[in-house]
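One protein chain is absent from this view; the other protein chains keep their places.
Letters A and B mark the chains in the order given here, with residues in each chain numbered from 1 onward.
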Amino acid sequence: MINELISMKGYGLYVWSSFFFTLASFTSLYLLTKLELLKEQKKYILKFGSLSEEKIEIAKDQKINKEILLNNSITKI
Amino acid sequence: MFKLLKPNQIFEIASKLTKFISILFIVVLTIGLTEALILSPEDYKQSHSVRIMYVHVPAAWMALGIFSVLAFLSLSIFIFKNKTFFLISKSLAPSGFIFSIIALVTGAIWGKPTWGTWWAWDARITSMLILALFYLIYLLSWKVIENKERAIKISSLIAIIGAINIPIIKFSVNWWNTLHQGQSIKILSDSTIHSSMLLPLFIMTAAFALFSLLIFLMKFNTEMIKIKNKGLDRL
Partner (left out) sequence: MVKKVKLRILFLLAIILSAILSVFLILKSLEKDVVFFLSPTDVKVLKTIDTKKIRVGGMVKDKSISISSEKINFVITDFKNEISVSYSGSVPNLFAENKGVVAEGFLEDRNYFKAVKILAKHDENYMPPEVKEALGEK
């Protein structure tokens, strides 16, 4: 049963390499996108921290800035 | 409706959706892979190599679909200078590019045991290669062109011109003699794929669509944070 699944009557190499290539491309694109997102979040938090208190207050008034700070995966860790 | 199309709104929704979509994607992909690799029957002629179709065809559909959306959005970017649309199309393009590459590579892997060749310069395969190149040029145009206004203009022109290729891909198998077979799933008549093989095909297509949605959401948020980062400078 397992052997049959792997060999697929001689087509195993073709079938498995197609699926492997697809999943490998998915994983690489996901990781690339995720890394870029983390990098931008980190840069944003660093800049936010370097702002003067007065400016932080103004920034906090904008909902979107709060959202970014809330939803990033770095501060959660 | 238009309120939903504001970048800030999309950002909020995207941040909440990402986790849910990734779980849904894994679930649908697992079901799809089980169907495609184990449960679905072999073909009477191609035997097990028919299973390659379950990644090849959804990838090709998604690549074509995403480029059509890209071209449509680019039209309104160019005419109405819609600011949200270029963020959306920029975030859609990466997964479309990956899908066009997957379609080409898995097509080559399928061609070897079926046709007896990896590659043929027939109309369908060549026009699909041109689509992948258009995706590449589109993605590169954002990186190469420094001036943002110009990058928006040029990249949307690239998408609009590239859209001419879409009907050529679609109808290449009807217009010319090609090595590639004609379409099996038709709108007006019965599909020539047996229903037991349509099921994995549609589940895999759903999984692929979820994947591009996931990448889209992450990419969109990255772009938004970049913009807001610049916004902090202006306080």
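Everything that follows uses one rule, which is that a residue touches a chain if its C-beta (ideal position, glycine included) is under 8 Å from a C-beta of that chain, and two chains touch if they have at least 3 such contacts.
Note that the structure is a prediction, hence the values are computed from the model and not measured.
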Where the missing chain makes contact, among the chains that are shown: B
Which of B:69, B:160, B:206 or B:235 contacts the chain that the document leaves out: B:160
Where the unshown chain meets chain B, residue by residue: 41-46, 50, 53, 75, 78-80, 113-117, 120-123, 157, 160-161, 164, 168, 176-179, 181-184, 192-194, 196-197
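Simple rule for what comes next: only the chains that are shown with their structure count from here on.
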Interchain centroid distance [CA atoms averaged], chain A/chain B, Å: 19
Chain B - residues contacting chain A, complex: 8, 11-12, 15-16, 33, 36-38, 42, 47-49, 51-52, 55-56, 59, 94-95, 98, 101-102, 105-106, 109-110, 112-113, 211, 214-215, 218-219, 221-222, 224-226, 228-229, 232-233, 235
Footprint of chain B on chain A - complex, ascending: 5, 8-12, 14-15, 17-19, 21-22, 25-26, 29-30, 33-34, 36-37, 40-41, 43-44, 47-48, 51, 55, 58-59, 63-65, 67-68, 70-71
